[in-house]
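One protein chain omitted, others in place.
All chains are identified by letter, namely A and B, in their written order; residue positions are counted from 1 within each chain.
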Amino acid sequence: MRPRPLRRARALAVAAAAAAALVPLLAGCGADVTRARVEQSIGPTFANLYVQQQALLGRPGLAAAAVAPRSACHRTNPIAHDTGAGSDWVCQLTWSDAGRRPRTGKFELIIHPGGCYEAGGPTKVIGPLTIRAASGKTVTNPVFEFDACFDTT
Amino acid sequence: MTTPAVDVDGLVKRFGDLTAVDHVDLRVDVGEVHGLLGPNGAGKTTFLRMLFALIRPDAGTIRLLGRSWAADGPAALDGVAGFIESPRFYPYLSGRRNLELLAGLDGARDPARAIMRVLELVDLTGRDGDKVGGYSFGMRQRLGVAAALLREPRLLVLDEPANGLDPAGIRDMRALVKQLASSGLTVLLSSHDMDEVEEICDNVTIMRSGRVAFHGSIDALRSQAPDPAHRLATSDDERTLEVATVHPGVSVTRHPDGALALRAPAAAADAFLIALGRAGIAVRSLALEVAPLESLFFMLTETGPVSAASRATSPEASALTGARS
Partner (left out) sequence: MTASPTTTAAAVPTAPSDVPAPPGRPRTRTAYRWEIRKLTAQVRTRATLAVCLVAPFLFVVLLNQQSQVPKDTLFGRWVHASGFATPLLVLGFAAQWVFPLLTSIVAGDIFASEDQYGTWKTILTRSHSRNQVFWAKTLAAATFATAVVTVLAASTIAAGVLLVGHQPLEGLSGTLIPSGRAAGLVVAAWATALIPLLGFTALAVMLSVVTRNSPAGIAGPVVIGLVMQLYAFLNGVDAVRHLLLVTPFDAWHGLLRDHPYYGPLWQGALVSGGYLAVCLAIAHTVLRRRDITGG
């Protein structure tokens, strides 16, 4: 019976060491929600949705690349240092519309810890909740409010 | 020398400060019916649980039919079956389904016929489709025996099989055990009833406080039993006491309640009673108070009636108690 507890203790120590090594790998370094990640996500997402909106409004054929979105995001709460989940994120988006004119608008974001967020844009620039499509139907404005997610690992 | 059916050496089990089983040795030969006797708390059930590897011993070895858990794992229970305390089943399954489940856990491929057979043996064929939750205590006990017999055991270990049964059930259970024993099965049976053990068993082990107080045949136990104690009522108690003084080997004492206690071997008792008659003393009643084996059991296990008669020890019995404690 003597050697067995020793063997077991050794196995346990090895397992604990392995776990301890894995934890930082899994936990990751740095925050999940960073300014860079937010900016990289909102631009392309907005562009695709804008293309959809324009198609609904009777201007199909606009390419997402042509929209060329640029974003600058920050948190209004200065303590947060533009990092971490919260409902105080603001992104200033600039893009080119169907007529190649530069447009800009301030979007408000609620970002959740998992990297998903809800964004809402300015009605004056991108239209209200519902818009009248070219077909005559009243449809949801895809750009007015939208959800997206980004990788937090 | 054939392998014994049960071979236990120096078995120890402690629960914290309590030593439930204290260096117990036990041997049961093949074909024997062995009684394990002791009052509640003597360690019988803990001991039996260790045979089935339900409890891990702190020290000692157990070999059942030549196999041990250390060397053979669950194969140590091949040919061994039984139940501990009252057998338990799944109440939401029928009796038959429970048996099918247990047969499956035995590795049996086609248990239907075996199940029919054991159900007939314990007389449960009418109720096998009912959920066990609705069974009476006696029916569950019988189902437990059926479940044990399903393994076609060579060694049957039963923990107080007649416990909790009504008199008819007790009688039937004893008859069944005797019948199984007579067919060549080795039976290890625990009980707190000396009568039962005397009736069914060849050999007996008496346990007290985790230790073995006696291990041997029923006959050896009988030979060490004190003389039977009788309660005697006569027409003239004073003179009876006088007559007793001239009869060696006969002891007559007074109970606290006034009645007389007669303790003597059979022949001496006969002679004494005849002498009483000749002396003009009528014997109004003579009743066996404590059966000899039972009183030995009480002495060995320090339990039982507090009457003066049972406290009177024979030299052999006190030597036994002294040696083992």
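Basically, contacts are C-beta pairs under 8 Å (C-beta built on N, C-alpha and C of every residue); 3 or more make two chains touch, one makes a residue touch a chain.
As the structure is a prediction and not an experimental result, all values here were calculated from the model.
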| item | value |
| --- | --- |
| Among B:R63, B:R96 or B:R151, residue touching the chain not depicted | B:R151 |
| Absent-chain contact - pick from B:A108, B:L241 or B:A291 | B:A108 |
| Hidden-chain contact residue, picked from the options B:H23, B:R117 or B:R239 | B:R117 |
| Touch with the omitted chain, as defined above, among B:V6, B:V21, B:I55 or B:A261 | B:I55 |
| Absent chain, residues of subunit B that touch it | 31, 46, 49, 52-56, 65, 73-75, 77-79, 81-85, 87-93, 97, 101-102, 104-109, 117, 120-123, 142, 147, 149, 151-154, 168-169, 172-173, 175-176, 179-180, 183-185 |
| Touching residues (missing chain, whole complex) on subunit A | 19, 22-24, 26-28, 31-32, 44-49, 52, 84-86, 113-116, 118, 140, 142, 145-153 |
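Everything that follows uses one rule, which is that only the chains that are shown with their structure count from here on.
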| item | value |
| --- | --- |
| Centre-of-Cα separation between subunit B and subunit A, whole angstrom | 78 |
